[in-house]
Each structure stands twice: as C-alpha cells, then as structure tokens.
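A single protein chain has been omitted; all remaining protein chains appear in their positions.
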Amino acid sequence: MSEDHHDHKPTGIGRWLFSTNHKDIGTMYLWFSFLMLFIGGGMAMIIRAELYQPGMQLIEPDFFNQMTTLHGLIMVFGVIMPAFVGFANWLVPMMIGAPDMALPRMNNMSFWILPFAFGTLISTLFMEGSAPNFGWTFYAPLSTTYGPASTDYFIFGVHLMGISSIMGSINVIVTILNMRAPGMTLMKMPIFVWTWLITAFLLIAVMPVLAGVVTMMLTDRNFGTSFFEASGGGDPVMFQHVFWFFGHPEVYIMILPSFGIISQIIPTFSRKKLFGYSSMVYATSSIAILSFIVWAHHMYTVGMPLAGELFFMLATMLIAVPTGVKVFNWTATMWRGSLTFETPMMFAIAFIILFTIGGFSGLMMSITPVDFQYHDTYFIVAHFHYVLVTGALFAIFAGAYYWLPKWTGNMYDETLGKIHFWISLVSVNVLFFPMHFLGLAGMPRRIPDYALQFTDFNQMASIGAFVFGGIQLLFLYIVIKCIRGGEKATDRVWEGAEGLEFEQLPSPAPFHSFTEAPEVK
Amino acid sequence: MSDQNQQKDANRKVVKKLLLATVFMFGFGYALVPLYDIFCDITGLNGRTSDKAAEVKPVDIDMNRWITVEFTGSLNDNMPWKFKPAVSKMKVRPGEPSRVNYIAKNVSSNSIVGNAVPSVSPGQAAKYFTKTECFCFTQQELKSGEEKEMPVVFIVDKNIPKRINTVTLSYTFFNSPAATKEKSKVSMANK
Partner (left out) sequence: MGDGMSVLLRTVKAISLMFVSTELFAAAQMDLTPGVTAISQEVYELHTLILWICVIIGAGVFGMIFISMFKHRKSKGAVAANFHDNMTVEVLWTVIPFLILIGMAIPAAKTLIRMETPADDAEVTIKITGYQWKWNYDYMHEGFDFFSNLAKSSRDVIYAENNKDREGINYLLDVDNRMVLPAGKKVRFLMTSNDVIHSWWIPAFAVKKDAIPGYINEAWTIVPEPGVYRGQCAELCGKDHGFMPIVVEVKSAEDYAAWVSEKKGAAMTAAAGDNKVWTKDELMAKGEQVYAQCASCHMADGSGIPAAGFPALKGSAIATGPVAAHLDMVINGSKVNPAMAAFGYMSDSDLAAVITYERNAFGNNTGDAVQPADVKAARQ
C-alpha cells in the first residue's frame, strides 16, 4: 500500500486538539460517548438504588428528578448520538472510498463543541439551587415559569449540542454526496452509509426546531414573551407539539444508524448477501418520512379532538410495516446462511430480537384508547429502554466489536467478549423486562418512591441494573486490551466481511486511506 | 490540482444548501406557532375562544334546541382572589345572546392586576362560542378587599354540531404576567 510511506501522524496533544483526520475525530467521538455512558450510567445507578425499596432512603425527591432529567439528556445527546457520529467518521469515508470527510475543519469544531456543551449541562449540578429537574422532555410550564435558575445554562447546552449535530450532519451529507469513489453509485453504498445519509437529513430537519423551541423557552423565561404561557396568550400544549415535532424524528435518529450497523454485521457472519438491499433503503426512507407525521402519539392524553387522535393512531401503526420489513429482511439474510457466532453477531442477533420486543410494545402504545392506560407509566420506560439500550446501545457494542480489529489491527479477546455479551444480555432483561409488569400494574414513571405492591419487580430491576452497569467496566477493559495488543487481525478480519474497508485496506487502517480513489466493482 | 478545487466548489454548493435548509427549519420551528394557532381555530384543538369582541349579528335563534352552558372559574398560582360564576349553569337557545356574571374578590392585602384566560370544553365547541362582551378582553385590577361583578355576554352559534349539547365555559385568572415575571426574576437573583 503506497499510503504507508507518508503515513505521518502528528504527535502530542496537538494531534487531538487540532485534528482534521476523520479517524482521530471518530476516535474522540467514541471515547467521549464512552465517558458519557459512565456518567449517565452512574446517574441510572443512583436512580435504581433509590428505587431498590419503597420509602426515601438515599436522596431527596428533587434530586431524584435532577437525576432522571440529566440521565435522559446525557444518554440521548451525549452517548447514543456521539457514538453514531464516531462510527460515521471512522467508516463513511472508508466505505465510500474517500480520503477523509469533506469538511475536515468543521469536523474538528463539531467535536470540540461537545465537551463544552456537556460541561455546561453537568455544571448545573454544582450550581446553587437545583439542576434541571423537569425530565428530558422539559415540558412547559414546569421548565419555564417553574424551572430552576440553572435552566438557562441547560438551554445554552442544548444550543451547543444542536450546533454540533448540525455541523456533523452537514459534513456527512456532503461527504456522501460528493466524495464517493468513481463507480460507487448510491445504490451500491453499504446500508450503513445509507442509514447515516437519511439520519443526517433528519438531523438537519429537526435539530433547528429543537433550537427554536429552547430559544422560545429562553425568551419566555427572560425576555417577557409568552409562547407557552397561557396568561400571555400562549399555550403550554404547543410546547409539546413543537418539542415532539423534533422529538419523534429524534427517536429515529437514534435507531437508523443501528439498523445500518446490524445490516453490515448479519450478512458477514451469515456469509450471505443482505436480503432485499433496495427494500432496506426504501424502508429506511419511509420510516424517516413517516416520523414527521406521528409526533402527537407522545401526547394522547393532552385532550386532542377525536379526528386528531385517530389520525395519529393510524399513522403510527403504519410505521410497523417498514420496520417489520427490516426485521424480516435480517431474518431472511440469516436463513440458509452459514452462521458463526462471534461477539458482534451475538450482539446483532440479540438486537434483532430485543429491538423487536421494543417494537411490539411500541405498536401496543400506538393504539390510542389503550395508550391512555400505558401513558407515562413504567410500560413506556420499558419500551424505550428496549429500543434504546438493547436496540441502539447493543448495536453500538456490536459495531465496536466488529470494527475494532480494523481500527486497531488487533483482535479483541473473544472469551471476554462472550462474557460481556452473556452477562449484559441476562442482566439487561432482568433490568427492563419487569418494568413492563410495573407499568401495566399502574406504576407511574418519574416517581422517586412507590406503593408496596411494586416492590418485588423494582428490586429485580435494580439488581439487573447494578449488574448491567458493572459489566460495562469489563467492556472498557476489553477495548483497552484490544488497543494495546493482542492477536493480529487479518486485513479481511472476518471470513465473510465485504466492503471497501475490509477488502481494500490493511488492518489497522492507515492514518490516511484512499488518497487515491479505489476501484469499485 | 484543479480536481481538488472543483471538489471544493461542489462541496461549498451543498454546504450552502444545507445551511439554508437549517435556517429554514429554524424559521419553521417559529412558524409552527402561528400555524398551531390557525390549526386550533379550525379544529378547536385547545378550546380557546377569541380574545376579541364579536360583532352583534342579526338575531337568528334556533328555537328547537337547548344547549346547557356550564360556568366555572379557576385561579392560577399566586392569585389570592376568590372567583366564581354567579350561577353554575344555564340553558340557552342557539343564536340567542345570554349574560352571565362572574364575581371576583381580592382577598389579599395588596392591589392585584389579573387577566382571565378563557377555555371551552369540548374544544370543538370553541369556534361556535362567540362573546360580545367579556371581562377577559382586558386586564382587571382589584384593590385589596374589593369585590366586582364581571359580566360575559355570549352567543352559542346555531351551527354547533348536533352531538354537542353541553358546553363548559371556563376562565382562569392569572396574576398579570409582568408581575409574575418580576417575582421569578427576584427569585433567580436570590438563588
């Protein structure tokens, strides 16, 4: 490989601070997300410790609300989204045969905004008064008229995150549209690239709306406007409409890239081409488009007219069709393949099954009259943790194991990987499955203390949480061990691996790759 | 290296379009506010009635129907008043103007300016509910201990859907926003 001769890496701290290299920036995104996983996870441990038994033992109710709020914000904006941007940085240029991202300096900026954004958000914990305590959905007027003083810092933090995401997605779109190697037509792109292209468009469509809604909050709080204040002619319910207009596509922003990752991994370990490539692309696009017309299913109980409730119910149910297509396609890809079960494949199969369980509870919740019973209970908490933890987070684990050998040149420790998988799998279900029962039995979400009949399942969930949280330290160890050494990975890494990054680049992938465009068959 | 320059030009074009889209979507977020209001007016989504007096139209009364109108008054936080309708319900003919009095009394030791926010349930009834006179059109000031009758004159449109036969008219008195804002500012300085 000719690249090797001029594979000069900058050294020292400057390499990272001023980096314009997609691989280094991708690495920083991934480590940042990992750090946030432990901070947000630590908050989850505090929540589960308080909920271990009825009564208030460890913390005060208001601090409990601060924990649920920050846990949600950090996991959504600080863990899942940056991790996917990290994958995009590392993989999109290699997968489409580009030398780097299209806008390397913007790439550097979009990363370095993040530590400031989350520094601001987390600093609210140390301010006088309360940190944000109104839930990650920050409904008005709890977050406006009744919000603590630190809310203004929270708003600033959200603005920064938004700017970072928008810059990141502009970069992804420009790279994919303009930097593909000759011969890499859109319909030849790996599914991961496709899902990220669609995700990036979603981000550009909705992050500005989030920026708008927090700006309205800011002016309501400090400059005398009344967007959400009934006494000044506003409407607090409008907050929810605008928020969920952002919020629902946001949900897909957090899941589409994981569809992409799973669609790369399943064919590799089935040694068989992905079933229904084009229907995957169409299904992803339809999910993205439908995501703009279903937002009000998050707010069935605000008192909408019947016609509205019927419309949002039907539109929401419709999403089950393209999502089903994806699950069927993965199943058909495995069918009559030649399967092996390395750690990435294990996480990918667990993803398909557990994400589908989350999808089923989502379908149940789309039914308006029944959702009146599920709304704002632990059934909802169970649902979105199935799609985001055993969905998005498991896809991130799968992807990390899958590409780590390509990134580092070393194989990870397969035995430890399997241990990580099995303990995670069991504990995550002990953690989240009982929450379905709690919700159906009538336990509201976001309460720091509960009636005695909820005790058994809460204890189960807490024990699952401690194990699941603890075992992620093993994952940290596995990653560090893999970076420092281990069995050398082949260039192909996996017997069934396809794609430019496996077929045309050595392991580890050189600092500068594809300075000459590769040939695409 | 003209290839590279071409690439940069092409990139710049796409970036420009995407930035434009971003600005557009930020604007769209704000545009959702008037869009929401229009949508509410059409569908009665939030049950809000007009905040302007309606012109009195020639009377056209539907003598074949009765509509029960219920009245209720609420107070928001930090509003030490008493506020109640003089009657809790009345039967009216669609198209016929009717008058109801609310009674408000300031039971605090300060003078307070309040404004009343109207709401109608079911929401779909809101657009068939017009007011020719209402204390909610302007701010109301009550001195400490002062009691005042506040009249509303309303007409239920005769086109109100057949399935709606009971309409609730609610007013919530808020401490005037300026005063409320003042208070929360002080609290921030204090925290």
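For clarity, chains are labelled A and B in written order, and residue numbers in each chain start from 1.
Throughout what follows, a contact is a pair of C-beta atoms (placed from the backbone, for glycine too) under 8 Å apart; a residue touches a chain by one contact, two chains touch by 3 or more.
For clarity, every value in this text was computed on a predicted model and none was experimentally measured.
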Where the missing chain makes contact, among the chains that are shown: A, B
Residue among A:G119, A:G224, A:G442 or A:G485 that touches the chain left out of view: A:G442
Given A:N65, A:N107 or A:T408, the one touching the chain that is not displayed: A:N65
Selected from A:G42, A:G303 or A:P506 as touching the chain missing from the view: A:G303
Hidden partner interface residues of subunit B, rising order: 46-48, 68, 70, 72, 74-82, 88-89, 107-110, 117, 119-122, 144-145, 163-166, 168, 170, 172, 174, 183-184, 186-187, 190-191
Interface with the undisplayed chain - residues on subunit A: 53-56, 60-62, 65, 129-130, 133-135, 139, 141-142, 146, 230-231, 235-237, 270-279, 301-303, 306, 309-310, 313-314, 317-318, 320-321, 324-325, 327-328, 331-341, 349, 352-353, 356-357, 360, 363-364, 367-370, 372-373, 375-377, 430, 437, 440-442, 444-454, 456-457, 459-460, 463
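Everything that follows uses one rule, which is that only the chains that are shown with their structure count from here on.
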Interchain centroid distance [CA atoms averaged], subunit A/subunit B, Å: 38
Subunit A contact footprint on subunit B (complex, rising order): 7, 10-11, 14-15, 18-19, 21-26, 28-30, 32-33, 36, 40, 43-48, 51, 76, 115, 117, 122-124, 172, 174-178, 180-181, 184, 187-188, 191
Touching residues (chain side subunit A, partner subunit B) in the complex: 102-103, 128-129, 145, 148-149, 166, 169-170, 173-174, 177-179, 204-213, 216, 221, 224, 226-227, 229-233, 235, 237-238, 241-242, 245-246, 303-305, 307-308
